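And then chain A:
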Amino acid sequence: MTELLHPYDITQEADIMQPLDFNRRSRLKHVDRTFKSEIINIIRLTEMEKLFQVRILDDTARERFSFRPGQFVMVEVPGYGEIPISISSSPSHKGFIELCIRKAGLVTTILHKARRGAPIGIRGPFGTHFPIEKMRGCNILLIAGGLGLAPLRAPIFHVIENRSNFKDVHILYGTRQPSMLLFNYQYEEWDRIADIDLKVTVEHGDESWTGQVGMITDLLDEVDIAPKETYAIICGPPVMFKFVCNRLTKEGIQMNRMFVSLERRMHCGMGKCCRCNIGSTYTCLSGPVFDYWTVLNLKEAI
Partner candidate 1 sequence: MLFKTLSKPEFRNLVDLLLGSTEVIAPKQIGVNNDGKPLHHYLPVQEFEEIDLEYEITEYSAKSYFLPFRENLSSCRFEDDDWTQEIHYRLQPRVLMGLHSCDINALLKLDKVLAGDRFPSPYFISRRRNTFIIGIDHYPCEGGFCQSVGADVVTHGFDLYLTDLGDRYFVAINSDHGYNVLMQVDAKDTTGQDNKDYLEARQRIASKFEPLNMHNLPNLMDIEFESEVWKRWGKKCLSCGSCTMVCPTCYCYGVDERVSMDGREGAKVKQLYSCNLLDFAAVAGGHNFRADRETRLKYRYYHQHRGFMETYEEPLCVGCNRCGRVCLAGINPPEIIRDLQTEDQV
Partner candidate 2 sequence: MKLDLSVDVHHLTRVEGHGNIMVQVRDGKIQEARWDVVETPRYFEAILKGKHYTSAGLLTARICGICSFGHCLASLRATENAFGISIPERAAWLRLLAKHGETLQSHCLHLFFLAAPDFLNTSSVIPLLESHPEVVALALRLKGLGNRLCEVTGGRATHPVSLQVGGVTLMPEGLGSLRDELQHSLDDLAMAVELFHTFEIPDFVRETEFVSLKGENEYPFIGGRLISSDGVEHAEHEYLPMTNEYTDKNNTSKWCKLSRESFAVGALARFNNNHHLIHPQALDIASSFGLTPVCHNPFMNNIAQLVECVHVVHDSIRLIDKLLESDSEPTMVPVTPRAGEGVGAVEVPRGILYHSYKYDEKGNITKADCVIPTTQNNANIHYSLKDLVEQFAVQGMTDEKLELLCSMLVRAYDPCVSCSVH
């Protein structure tokens, strides 16, 4: 009996054989293929957070890999799981990326155990980015709460590297306690060298804390805002950006000039698993960076 039907071998399709490039989405078909990467360095930031420097092992793939500030990658610990993590390093930096990861559950705990040299997997980059080019010539307010500083580091680096393109730049950062402050070794550099106005506050101080104590919105009181030429990037827990965005709206900043990065559960990063849907908007495709107007129009977003 002759075969009536013949196998169709998807692996023979031209676009599946091309090198991976997650930013050229329309052609990508090896969607679950990861870039094997090496943890080249681990920096302990706080009790709960570590900064991982990760390098894609394959030379061509590393060369091709590029991202924009605000995008995230799916980090895989094979056999244990895969999680979305924002890229926390400079977009212009080619050799490796940095990921700031809080120990929160299964995958993050095992990542926190990993040693230098450990091979992990990276897929991406995924998602939308902060439209930093549009902010040229304007003031920028970067407002972060807690771990929210991690995704803001990419735009901060971009600003530093292109400092002359922007007017006044403010970083407002708040955490619960002084021990939870991330990247405090860089504050000097941002403040003095890059001429960025950095303001830090904690909700509860301790004996050694000499800085401000209070909510992040308090820091806004100290900033002169020129609403017509200011963009804001806000990242932190949902309650925080609700307060901050309301406040900024009152100050007169247009809603579509405020950008927030939303957190949702994600299992694919590619608009398939639906776990990140808000209503029916995929946070991984249309986000995680949204302007505030869009967020207000998404039912269930906040």
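The set was built so that all candidates are chains of the complex that A comes from, given by their letters.
Please note the rule applied: a contact is a pair of C-beta atoms (placed from the backbone, for glycine too) under 8 Å apart; a residue touches a chain by one contact, two chains touch by 3 or more; residues count from 1.
Small disclaimer: the values here were computed from a predicted structure and weren't measured.
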Touching partner of chain A in this complex, picked from 1 or 2: 1
Interface residues, chain A side, partner candidate 1 - complex: 1-11, 16, 25-26, 28-34, 36, 76-82, 104-105, 108, 118-119, 121, 263-265, 267-268, 270-275, 277-281, 285, 299-300
